[in-house]
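Here the complex is missing a single protein chain, while all its other protein chains stay put.
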Amino acid sequence: MRLRDAVTGTLFEAGDGLGGPSSSKRPGDLRAVRDGSVVWVFHRGETYRIERVALRRAEESPEAEHALVAPMPGKVRALLVKEGDTVARGTTLLLLEAMKMEHPVRAPREGVVQRLLVAEGSMVSAGDRLAEIG
Amino acid sequence: MRLRDAVTGTLFEAGDGLGGPSSSKRPGDLRAVRDGSVVWVFHRGETYRIERVALRRAEESPEAEHALVAPMPGKVRALLVKEGDTVARGTTLLLLEAMKMEHPVRAPREGVVQRLLVAEGSMVSAGDRLAEIG
Amino acid sequence: MTSFRPIRRLLVANRGEIAVRILRACRALGIEPVAVFSEADRGARHVRLASEAVLLGPAPAASSYLDAGKVLDAARKTGCDAVHPGYGFLSENAAFARAVEESGITWVGPPASAIEAMGLKIPSRERMRAAGVPVVPGSHDLSPAALASTVGFPLVVKASSGGGGKGMRVVRQAGELPDALASCRREAEAAFGDGTLYVERYLERPRHVEVQVFGDRRGRVVAIGERECSLQRRHQKVIEESPSPVVTPELRRRLSAAAVAAARAVSYESAGTVEFLLAEDGTFHFLEMNTRLQVEHPVTEEAFGLDLVALQLRIAAGEPLPDQLPEAPGAHAFEARVYAEDAENDFLPQTGRLLAWEEPSGPGIRVDSGVSAGDEVSVHYDPMLAKVIARGATREEARRRLAGALGETVALGLTTNLSYLRRVLDSEPVVRGELDTALLSRLAVPPVPAPAGEIFEAAGREFAAAGAERSPRSVSFPDPFEAGGFRTFR
Partner (left out) sequence: MTSFRPIRRLLVANRGEIAVRILRACRALGIEPVAVFSEADRGARHVRLASEAVLLGPAPAASSYLDAGKVLDAARKTGCDAVHPGYGFLSENAAFARAVEESGITWVGPPASAIEAMGLKIPSRERMRAAGVPVVPGSHDLSPAALASTVGFPLVVKASSGGGGKGMRVVRQAGELPDALASCRREAEAAFGDGTLYVERYLERPRHVEVQVFGDRRGRVVAIGERECSLQRRHQKVIEESPSPVVTPELRRRLSAAAVAAARAVSYESAGTVEFLLAEDGTFHFLEMNTRLQVEHPVTEEAFGLDLVALQLRIAAGEPLPDQLPEAPGAHAFEARVYAEDAENDFLPQTGRLLAWEEPSGPGIRVDSGVSAGDEVSVHYDPMLAKVIARGATREEARRRLAGALGETVALGLTTNLSYLRRVLDSEPVVRGELDTALLSRLAVPPVPAPAGEIFEAAGREFAAAGAERSPRSVSFPDPFEAGGFRTFR
C-alpha cells in the first residue's frame, strides 16, 4: 500500500510483510490509532498523521481537480468573488468563520470561478465543496 | 438481562429498554468499558464492576458446585491437604504465591477433598480449577 | 465593612479546563460545585467532576454558556449561593454580574462597575491616564487626519469591547487602513456584538508583561508579581512565564505600583490583571485591564505558591486578603497552551475526536485540562485542549521540564501544536529569555522531520489490520491548495 505523511508529504510504499492482524500489544515504543484512512502515530514526543493514498487518484475522482473544499467546518462569513471571475493564485475567494476567527480561503491556482457552491451565511463541514475553479 | 454488582452482590434486572446499539457518546457523566461478561463503570469517583449473570447457572455448569478456582494467577507454593482429607470451612488448602507474597486459599465449606488438580510448583491462571471438594 | 457570607454551593458558569480548575478549588475548600453544560458537553470532564450539573441548551455558546438568563436560572434552581464565571463567556459581562448580585447570589469577581469601567477601551484609557498610569497614545477618532496627528504609524486597530486578539489588526501604512477597519468591525460585531473600534500606536518589539492584582471587599489592593506573555501569535498568548526574565525587583515594584493604582482607580475587588507593554529601556505603558481570572494564572500560582481561585472564593465570601503575601516568586514557572490547531498550515483550528489523550505529570508538572480521550473537539468552542505548566527552582529547570512534559503528552486523532510548542521552547531566543511580542512571527522553528520508516510501518500494520474495511469517518481529499499547503481534510 502507498502511505503519505500528511505534514511533510513524504511517500512510503509499504511491503507485503505487514499483512495479518495487528497485535493487540503495541509494537515497540509506538502508539498508533487508525481513524478511517488516517493512522495517527505517537513516537518519542512527535505525532505523525499517516494517510493511505489511493494509487490512481485522478481516475477515482475526476472532478476533484477543480474542486475547492472547506479546510475546516465553519460559517461562510463573506464571498469575495462571483461566478465567472478570473482569479490569480492566492486570491482570497471567501472568508470562513470558525471559533470566532476569520480564515481566508485562497485560490490554489489561476483560473475562472466556474461555480460557487455556498452562500454567505452557509454552515459548511470540513471537506464540503465550496467552489469549482476551471 | 440479570446484572450483579461484583462487590456488594446487589442484583438488578435490566429491562428491554436497553436494546439497540449503545451510542458512541458517553451517556451523561459515566464512563463504561465492557470486558467480556464484566462492564466497568466509573461514576463520580467510584468504580463499579458489573457482571452479567446467567439466569440458570447450576444447569449450565453442574460441576461448578464443587470446583475451587484460583482467585488470581500465581504459583502453587505449598499444598496443605491431600485427596481424601476432610476439611472445615476456612481450612487453608494451599498457598498461592503471587507478586512475592503468599496468599492462603481456604475451603469455602466443609467437605472432603475429592481431587487436587494442581501440584506444588504449578503455575496457575485466574479461574483455573485447583481442587474439588465434595 | 463587609459582612462574611460563606459560600457552600457554587455554580461554575463555564466549561473546559477552567471549569475543571474551579471545581478542583471547590473540593479543596469543601464547597459543593454545580456545573452547567451544553448538549455538546454531556460527557465532558467538568460535568463528571461536579456534584450536580444542569443542561443549558444546544451547543452554540449563544444558546448555552453565553445565555445569561439560563445560567442564572441554573444557579437559582440548584440553590447555589455563588457563581464563578471563569474567563470568557459571561465573565466580563457587567449586566450578568449585576443580575447575579441582585438575585442575592455572590458574584465571584469584581463589581459590575469595575467591569464596565475597564470593558470599554476608550474610557478606561482616560481613567488610567487620570490615575497616573502611563498609557500608549491612541485615538477613537478614526479619521486619517486624527490618526496621523495623535497616533502615527505603525498603529493597531482594536475592538473597543474586544480582548484575546479578536478584532485586532496592525496597520503599517495609511493605505491598509480601510480594509483593516472593515475586517475588525466585522469580527468585533460577530464576537462581541459591538463594532466600535479604536486605534493606538503600535510599539515595535515590546514585551508583554502583566501584573496580577487582587482586591478584597475591605478596600485593600495588592499586586502578586508579574507574568511575561510575550510569546504570542496573532495576539493570542502561546507560552507564558513568571517571573519575567527581565523584571528586576526594582522594576517589579514600579510595575506593581502602577497596577495597584489602576485597580484602585476602579475600586477593584477579586482577581484582575493589568497588562503593560514593556520597552527595552524599562519604560512601560498600560495596555488594558482584564477584570477576571486570566487563562495564564497558573504560572503565578506555581511561582508564588498560591491558589488564586481559592483566594477569589475566600474574598468573595468577605474574607480579607492574607496579611502576608509573597513579594518575590519562590520558583520559576512556565505555561504552554495546547491547541487543536495545525502549526504547519497557518495554525488553522482543528476539529474531530480525540482518539487518545495522555497527560504528562511528575515533579513540577501540572496540567489544567478539560478533555478526556474520546471527546469531540467541536467548532463551537475555543480549541484549547489543555495548559501544561512546569515549575522549577530555576528558569532553565522549569523550561526543560515543560519541554519534556510536552514530549510526553499524547494527543491522537487531532492535529495539535504540541510539537510546535516544544520547538519554540527549545529555540535560542526562548532559552536565552530574549522575548518580544513579535518574536513568534519572526522565529524560524526547525521544520518537522519526515517520519522514519518504522512510523510508516506501524501505520501500515494498522491499515493491514483493518483489512478491506472501508473508512468509517474520514475521507481523503486530493490537494486542492497546492500553494496553501492544506493536505489532509477530515
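The letters A, B and C name the chains in turn, as written, and every chain counts its residues from 1.
Everything below uses one rule, namely that a residue touches a chain if its C-beta (ideal position, glycine included) is under 8 Å from a C-beta of that chain, and two chains touch if they have at least 3 such contacts.
A quick note: this is a predicted structure, and the numbers were derived from the prediction, not measured.
**Student:** If the missing chain were put back, which residues of chain C would it touch?
**Tutor:** 20-21, 24-25, 27-30, 49, 298, 301, 305, 307, 309, 330-331, 356, 358-359, 361-369, 372-373, 392-393, 397, 400-401, 403-404, 408
**Student:** Over the whole complex, note the residues of chain B touching the chain we left out.
**Tutor:** 1, 3, 5-10, 12, 14, 18-22, 27-28, 30-54, 57, 61, 64-65, 67-74, 77-78, 89-90, 97-103, 106, 108-109, 126-127
One rule holds in what follows: only the chains that are shown with their structure count from here on.
**Student:** Measuring between Cα centroids, what's the chain most distant from chain C?
**Tutor:** Using the mean of the C-alpha atoms as each chain's centre, the farthest one from chain C is B.
**Student:** Distance-wise, how many Å sit between the C-alpha centres of chain A and chain B, to the nearest whole number?
**Tutor:** For chain A versus chain B, the centre distance works out to 51 Å.
**Student:** How far is the middle of chain A from the middle of chain C, if each middle is the mean of its Cα atoms, in Å?
**Tutor:** That gives a centre separation of 29 Å.
**Student:** Going through chain A residue by residue, note those that touch at least 2 other chains and give them in order.
**Tutor:** There are none in chain A.
**Student:** What residues in chain C touch two or more of the other chains?
**Tutor:** Residues: none.
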